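Just dropping this structure here.
Note that this is a trimmed complex: some chains were dropped, and none of the rest were shifted.
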């Protein structure tokens, strides 16, 4: 079967976030959104105003969704087959990070937001370990 | 470390596409968008009109992106740890499907769209094999 046999072979040529691929990726995009979730949860717990707390629910849902999107992009666009050999738990780490972002939507627990941030830190390590810092940003990360 | 230890434990309670979780999922959402890509490529090749062909490039980019989104949802929201035990290649199949959608953006080759459809068929089998047809739709799929 032509199609199936092609499907069975390792994917060869695909690799990108805007899918040009432009080659620019940084877990900072996911982290900044996740930090937003964390701060919203802090403020949610510090407030007793109904209108404010309802807004927190609305906006946390959106920001956690954005976090998931950026995790997805790293997973299926930045990471390539050779990275999977280097980090055999690559899929699992990204999967858990996505599920941690879902939990942030579903929960008001600050620990959920901390877990999400820790999960993104894991992805960040793999991004650095595969040369992401040197190869994907124009001039590295600003201090 | 409290956070890290929680992260190391299997994710327990997260599971959903709208992340309520509403529990409704169907690979048909990805497949219909991928069929749209296929038809656009057919028409692209059948046409010699510049304006039409440029529109095809624009719309194919959008439809393939929508396909990726629906694959992502199945991967991180529908599929759960017990499904991964049942289908150890779950991550790999979804990853290739995403990358196949990227290729559809990057290419005008009809084979790329066929591969994407075949990859979604694989996901569909896993969805059925994990009871998706019986548990995620209100009345199954319409004939």
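Per-chain residue numbering starts at 1, and chain names A and B are given in the order in which the chains are listed.
In the analysis below, contacts are C-beta pairs under 8 Å (C-beta built on N, C-alpha and C of every residue); 3 or more make two chains touch, one makes a residue touch a chain.
None of the values given here were measured: they were computed from a predicted structure.
Number of identical chains making up the complete complex in this structure, 2 of which are shown: 6.
Keep this in mind: only the chains that are shown with their structure count from here on.
Centroids of subunit A and subunit B (each the mean of its C-alpha atoms) stand 18 Å apart.
Note for the complex: subunit B touches subunit A at residues 2-4, 6-7, 11, 13-16, 19-21, 61, 64-65, 68, 72, 75-77, 91-92, 95-96, 98-100, 102-103, 105-106, 111, 114-115, 118-119, 122.
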